[in-house]
Every structure is written in structure tokens, then in C-alpha cells.
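Missing here: one protein chain of the complex. Every other protein chain is in place.
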């Protein structure tokens, strides 16, 4: 049984994230989507809100669960018997930083990292860009699920 | 008639910016230099000050105007009947981020982005670097017009 | 009047090339697609065959013509009063090489180069890859026009 | 049951290859190391010789088999019920080319590609470099298994 | 007599830094490790603390001294008769930024920059990553000297 984790902030989930989670779910037996709790940086959405949107988004994937975690990702992996971290790769600037993280994690514990190329159609997509476009009144309906569009509108109107 | 926009912060304008604006002015019929108003981030110079320095710098280019804008760049383009965004490309790290923005803009509206390579002699130039050097007492007279040098000295002495 | 050139080998034309030519045709008044005659390297198709396929592909673009050229691209530009070279950018490895060519051309003559980002959906596409896949029996019907598929089958069966 | 393939030329196998194959064997249930038969390019070693060295190198990995293949990799995957291609990533220049191949393969068939970062200590290693060093009399004993060192000496002395 | 400088924040020193300083000490007659005093950004350790740890780390290198500096690096070089800046290169994203700094410095004064590739085993190492791992309770004993581990524990417990 091979368990994988898809870690991230998911503030909020985009179709780019779902593309990667869907691929991970086809490649490994069990996939945990883990929302990083970062105490020093508050997001647009709370962690429970992010988990809520994610759970709705992966509802049709039987072998995927959504949880939050704090602390070192490699410690989380050891506790949950997870052998592999799955990350999406969009561009070269991702690559350098992700490789650095992968090698650090591999030096800290026997946890592998695999990179999955994002579908070309989502290669430009990032949560930060979605929030910026939404904030400036742009239409993000092609980039995130409809219930995320609604929550973005609601939150940005507060 | 092909209209182009050169968007940016221009805080302050450098010879690198002017290199790109000059090329755009030779390639397109009308060029709008658009200074982004970013409410969440104050610059060293106010937007009117930046527009003032830019206007002086492009005074000899007949088909170039300088304006400010807020909101989404693609909305600005649609309102002003602009079909193309012109960006300078200095280095690979520019490329990744700029490509992401270009693809996002192209997904939001029918606006093209073209990249113009910066002259090798300005390939290292950035407003942030100019400000840092000026702040530490370095001579930036080869990097920005003389009236920008004066304004930098004045502002940093305040 | 702004004239542009899209140079290349086009051996054979792909949907990636057509994406770039179509964008150039919207950005400039007149576009010349120029097939490089390379005497030291024979292609899968002859230059007239490539021009034939290209001409069919751009038939609906009023301001585009297809020609061959030999010699230096900057000399071709000067002879035809062309002020700008348009190149597609797919990936970082393109970027380095294309930037080198752009700077060389700019040092040889007053000819600008602009880079147009390829649509994400064609970002992996290259004539050499199309030929390799076709040679190994793969279906390239989503990557090139149908008459190019037919010519590929015919040529590879010879 | 998740089956993976590690494709390549393996001319000859290096510790860098074995690093990737070992990781794949921990991540997937069954791993096929597939030596590409390239009729238009002869290697230093024949395909049977390469398979022979590889088989010796992976003898202690229970879920790994070594075979040759010709034709399209995605066709090989479909015939052998393999859902994922595993590639090592050493550097940025690898990344661009590999991403292009991954997206082409994904457009041709429902086959995923995952990238596994090479251990830093092998990040500079390539079969071509090993052959060049061996040819010039350098010691490659730290880069390939001892029986590969012997075969290299033998072959280069012929 | 060739003098070199290794500039940086060193907050705190890692084995990656020491790898570069050691190489510089073999290549040049005299090496100055210069800790940048950045008034607008406070570190985890004070500048005297960083100098203290660095001095301990380079105690066995006869031709290396550790100092602090403020202002422009090129001014520091001129004052101390230093002709070359030595920087480590880990990855491509380093490269772009470092090249920009090198060209800016070379435009400001006749000071050369040379880049030394970091040992593969430290290619993922950065002070910021070490601090983050230590903060989350990870073991950084393989990444920094033991007295740095102690100081990190002490400081993060405050």
C-alpha cells in the first residue's frame, strides 16, 4: 500500500491543485491532501474554510482525504506512514525551489518527493493570482470551482 | 491602427524602461505607458511624481503618452482599445513570472502580450536596485536620467 | 505600416506555428512567413513542399504571405523593409537561444525581435517531435492540420 | 496494482540511473526498466549488453524487471498496462525537455509522467560524460558499478 | 597579492557557506568574510553573534578574517583593496539574481565577481531553510556546526 501526500496552502483551491490531486489519486493507493497551518501568516480563508472547499472538490475521489497539519512535513509523513510527497511543477522557477525542499526533506527523513507536471492549460494558475484577479473585479470562473467563486466574492466584499 | 501598453511601477523610471518604451514606439502606432496604482504598497515616489519623470523622459517620442491606471490591466486595455501588452525581458526569472501573467491575461480577455529583450547593457537594471544603490550613496548617473538622479537625492535626504 | 517576419524551418508546419503566425497577423499590418533554406541540412520535406503546406494553412489570413529565404535574416529584413522579427517562446531553453539570436541580429542591423508566448496547449509542440511520433506510428492529428498528417504518412511510407 | 516504467538508453547504466530505479521500486508495485532500441543511432554497447549490465545492477530489487522496447513509449505502456513513466530530474535543462516529452505523451495517451529528483551526489552524472571520461583514461569507478568499469575498459580497448 | 571577499547575511552560518569560504581560501591569497549590516531587516542573530559563530567556523583557515560592513559592497572592496567578490552558486534561480548583482557591481566599480559552484551535497542548503526546520523542531545537526545548533535551540526557546 503506497500512501502519498499533496501538501499546500490551498488558499483557495484552484483547478490547478485539483489536476495534481487527481493525478496523485490515480498513481497511489491513498492520497492525503494536507493543508499547512502557518501561524505566522494569515490567509484570505481560514484553514477550516480551505478544508471545506477542498473536501467538496475531491468528494468524488474515493482514495483522497483532506486534513490540516502543522510542523515539519516529514514528521507528518512518518506519523501517517506516508512514503511520498507529490508536488505539481508548473515552471522552472517552481523547479528550483521545489528541488531544494525535496532535497532538504530527503536529508531529514526517508521521504521521497515526486513531481507531477501541471496540465499546460493550468500552468499559469496560482492561488495568489486568482485572489488578485478576484480582488480587482476579474472573472475567475474558469480557474476555480463555482463554490470557490462564491466564497471569494463574499469574503472580498466583507 | 495598433495600440500597445507598457505597464509597470516605474518607481522611478530607468534607462532600461526607456529602452523598452522606445522599442515599443517603433513597433506600434500608439504606445501608452501605464503606471500601476497599487493601494496596498506605497513606493518611494508618488504616482504623479513617477508620471512627471516618465513624461519628461518620453517627451521626444510623438506616439507615446503616460497615464496611471488601477484595476485589472486587461480591463484597462479593453477600455482604451489596446490590443497588446509590451514587456521587457531581462532574464530567465523574469520569463517565468511574465509568462504566467501573459497567460492569465490571455485567459481573461483577448489581449496579447509580446516580450521585447532588454538591451544587454541594461539587462541588470531594476528600479529596486537603483533605489538601493542610491540609498547607500552609490552613483546611479549611468542608470537613470539626470533629473531622476536629482529627485532620488532629494527624496532620500528627506 | 509595420511589417513583421516569422522565420523558421516549418518542416512541417504545426498548430504551434499557426498560433504564433495568427497572433503576429493581429499585431502587425503585414506578416511574412519566411522558410529558411538551409543548404547544409536537408529536411523531411522540400522547401516548396513546406511553403505549399504553410500557404494552405494561412490562406484565411489576408495580411500574411509565405516565402523562402537564404542568407542572413537581417539582410532579408532590410530588403523587404521589415522592422521586426516575431518568434514564439515555449520554454526557458527556447528563451536563452532566442535571446542570443535576437541580440546578435540587433548588433548586426536595426531589426527588433519580439517574443510571443505560445498558447499553453501547444507549449510542448515541435516539428521534430511531430516527425518522431509520426515515424513511430503515433497519431499526430491533434498537432498538425489534416493535410499535413496525410503528407507525413505519404513521405514516411516512401 | 501500480506499474511504472523507467525508460532510457542506459549506455551504460550509471549510479545515477540506479538511484532513480531504486526510488521507483519503493514508490510503485512493479517497475519495468525499458531500454530504448534506437535503430538510427548505435551506442557504445549493444542493447543486450546494456540489458545484461542493468539486470546485474537491479538483481536485488524484487519488483524490477529489465526489457527492451522499440516504437512509441506510450504504446509500450498500454501494451504492458503501465500507468506511469518515471524520469529522473537533474537540472533545469533536463526539466524543459522532459516536460515537453511528458506533455506530448500525455496528449497521445492517458499515461502520466512523474519526475524524481536525482540525489545531489549524482546530479552531474550522465552516461555520455562517463564514456568521455573513460575514453580519455579517467577513473569512473565512483560513477558506475565495477562490472561496468570492466566492460568500458574492454570495449574502449577494442 | 589577490584579496577576495565572501559577502552575506550568515544568519546563521551553514556548511554551505563554509564550503564556499574554504574554496575561496584555496583560490585567493586573502579572504574577508563580510557580514552585511542591514538596518531595515533584523535577523534571528545579531551581527556580533553571527561574526562570533563564523569566526569559530573559520578558525583553522589562516588567510580568512571575518568582519561586518555597511553600505555598498563595491565601496567596501575599494577601501580594503579587494579585487574580487566570491559567491556560491546553487541553482538557476541564484544565477539570475547573482548575475544581476555582479553586473551592477561591475558597472559601479572595477570589481570582479566570480561564482563558485556549491558542493552537490549542500546545494539545497540555505540559512532561511535551516531556521525554518529548527523552528519546527527538526534536526539540523547535519547542516550547521554543533555550536550553531546549540545557539539555534537557545534562541528559538527564548
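Remarks
To keep things simple, chains are lettered A, B, C, D and E as they appear, and every chain counts its residues starting from 1.
In this section, contacts are C-beta pairs under 8 Å (C-beta built on N, C-alpha and C of every residue); 3 or more make two chains touch, one makes a residue touch a chain.
This one's a predicted model, so the numbers in the text were calculated from it and none came from an experiment.
Every visible chain touched by the undisplayed chain in the complete complex is listed here: B, C, D, E. Contact with the chain not shown here comes from a single listed residue; of C:74, C:111, C:129 or C:152, that residue is C:74. Touch with the chain omitted from the figure is made, among E:9, E:32, E:103 or E:127, by E:103. By the touch rule set out above, chain C reaches the unshown chain at residues 71-72, 74-75, 92-93, 96-97, 99-104, 107-108. Residues of chain E that touch the chain left out of the display are 2, 23, 26-29, 83-84, 86, 89, 92, 95-96, 99, 102-103, 106, 112-117, 119-120. Counting the whole complex, the residues of chain D in touch with the unshown chain are 90-93, 123-126, 129, 133, 136-139, 142-143.
One rule holds in what follows: only the chains that are shown with their structure count from here on.
With steps allowed only between chains in touch, the distance from chain A over to chain D comes to 1. With respect to chain E, maximal separation of chain centres occurs for C (centres as means of Cα atoms).
More than half of the contact pairs at B-C come back, by residue number, in A-D, the repeat among C-D, A-C or A-D. We define each chain's centre as the mean of its Cα atoms; on that basis chain B and chain D are separated by 47 Å. Our note on geometry: chain B versus chain E, Cα centroid distance of 34 Å, whole angstroms.
Along chain C, residues 92, 120, 123-124 each make contact with two or more other chains.
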